[in-house]
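Only one protein chain is missing from this complex, and each of the others stays in its spot.
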Amino acid sequence: MDMIEVKELTRTFTIYERGHTLREVAKSLIRRPMKEVRAVDSISFNISQGELVAFLGPNGAGKSTTLKMLSGVLHPSSGDIRCMGLVPWKQRREYVRKIGAVFGQKSQLLWDIPPSDAFYMNKAIYGVPDKEYKETLDELVELLQVGDIMRKPTRQLSLGERMRCEFIMAMLHRPDLVFLDEPTIGLDMIAKENIRNFIRSMNRKKVTFILTTHDLEEVELLAERVMVINHGRIIVDDTLSGLRKRLGDKKTVRIVTELPVPDELPAGLRIMERIRPFEVELEVDTEILPLRPFISQFNEQFGILDMAIEELPIEAVMKELYSEPDVQSYAAAPVQNLFQVNNGKTRSLD
Amino acid sequence: MKGIWLCWGAVFRVKLAEMMAYRSHFALSMLLLIAGDLAVPLVTLLVYSSGASFPGWSLYEALLVQAVFVLAKGIAFPFFFGMVGTTLSQVREGTFDLLLLKPRPVMLMSMLNGFDPDDFGRLLSGGVLFGYALSGIAAPGAGDWLRFMLLFLASISILFAMSLFLSGLLFRWVGSSRVFDIFDAVTSFGMYPGTIYSKTLSNMLTYVLPIGLIAFVPAAALLGREGWGALWALASAAGIVGVSMLYWNAMLKNYSSAGG
Partner (left out) sequence: MSRLFAMIRAIGFVTYKEWAAFRTHMLASLLVGPVLFLVQVFIWQAMFVGKETINGLTFQQMLTYFGVVTLIHYITFDFADWNLQMLVRSGKFVTFALRPLPHWLFALAQKIGHRSLALGVEVLPVMLLFIFLFGVDLMPASPGWAAISILLSFLMNFFINYCVGLTAFWLVRAEGIRRVFLLLKDISAGVFLPLSFFPEVLQKILFFLPFQFITYLPTRVYIGDYELAGVSLTMAEAVGLQAAAVAVTAGLALWLYHLAMKRFTGVGV
């Protein structure tokens, strides 16, 4: 049985619109125009224990709303969540005892006093027995190396040090499921690596993680499974390598030639960017045109002076997905088609 | 229940630690809070010394009403009124969600979060004022004291209910510090002898919006002006506490199904 089952989860919000000109402002004093927005639109998925799932999507796509519903903070408008046998917003107290959460932008620590005091408070709130608390704390302190840090007032800590303490705060009651909302936002490379190693080692102990982030490197390093949410819908639910494969086997080639490259090119080639008259960046679909014939043909026609071949970066994949307009048919259409539709557009990847 | 006490103990310890980080400010702020609570009694004193008075009330009797008021705040403010400030700032900043992630009743969590030791200063100023007022009146009998104690419970309950009403309001009326002004304005009726109001208003202040219960009725009991019949107020206080808890929970539900 899966740990989390989500069925047709939907959440709508009513928003008020405010004008810009003095007249509109004055008018809005009397009556504010209302608009209903579907932040999350009938999404369904399952997650099993021990998974590490990343939610990706542009700002305002519905990620945090989904996360809030999953953590029992927000009631859905309709649909169903069953998590560890509980309905988060109905059996909130029982449920939150089993989950933890770290928000990159909302601190659970107390600003003026050392984190160790805040840990102690959380121990009482979660009712963690003394012995278990000590063991867990020792283990976490060891893993995250916060021994002396946690006795300094929070306001004196660096962001990286603080985030490590935030993780302890969230893990003290040994949750089975942890929500991470942009946990490494604003951190330097070393601090990020610290946190990522920690997440990985906890994940090996069968702790399930649900992560939202904009850091694609993080996704590549951590997540086995990726859900891309846009306009309130899940548009991709796949492994990261699966996501790459959906693009076909493509490479980007930057190439300097003796003769100028024309706009019209044979099938499997597409100009992504013209850098200089004799230098272009191409996308090569190696399923249609394998690399060897591509190189020899190209060399014959235009004369290759210099070239560099690279994997199509994951950023490019995401950018395509994010820039989708909110059209029903796109979400309904299989993702494979979606890319073909887009490949017809020129210069959408620059 | 034991868990809740442990929680309270832990929060108390943490708040003390927080306070110790700013020792000098704590002392000063407590001192000034005391001065602040004595403002209205000071005005009463000035008015009485210019020859005017509330008809039928000596200066000490009038001050007794205000003393009871400060004492009641001295209990209400540190223990639960702080939740108004908590909801005010946390709903605005969007951090109230963090309280919903704790495996305890949210109402309790927001009270714990708003716990403020500074406000114990009010107990001190209330006590001093109370002592001063008592020194100027005939010593109350045992029955008066008993009635006073019971009615003081009602007083605390009314403040408890008001905290819940104001805090609940803030789930909808996001970030409005005006709730404190509303509290001050509405409770200002309670700082003076109830006899100065018109009959209708005075009935309203006893039965409908029982502000009079905060200070006037308990003080009157101590002055021997209330019989055992006044204890009906306990029932109405309990009723209001019930209503306020229902209201707060309804507003919370509203928040968690409406928040962004």
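Letters A and B mark the chains in the order given here, with residues in each chain numbered from 1 onward.
As a convention for this text, a residue touches a chain if its C-beta (ideal position, glycine included) is under 8 Å from a C-beta of that chain, and two chains touch if they have at least 3 such contacts.
This one's a predicted model, so the numbers in the text were calculated from it and none came from an experiment.
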Absent-chain contact - pick from B:145, B:173, B:207 or B:228: B:173
Option from B:80, B:115, B:130 or B:192 whose C-beta touches the chain left out: B:192
Hidden partner interface residues of chain B, rising order: 22, 25, 28-30, 32-33, 35-36, 39-40, 42-43, 46-47, 49-55, 118, 173, 175-178, 181-182, 184-186, 188-189, 192, 195-198, 201
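Here, only the chains that are shown with their structure count from here on.
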Centroid spacing, where centroids are CA-atom means, of chain A and chain B in whole angstrom: 47
Complex contact set, residues of chain B against chain A: 3, 6-7, 9-11, 13-14, 17-18, 21-22, 94-95, 97-98, 100-105, 109, 253, 256-260
Touch list for chain A against partner chain B, complex: 13, 65, 68, 71-75, 77, 89, 92-94, 96-97, 99, 101, 103, 106, 108, 110, 112-113, 117-118, 120-121, 123-127, 153
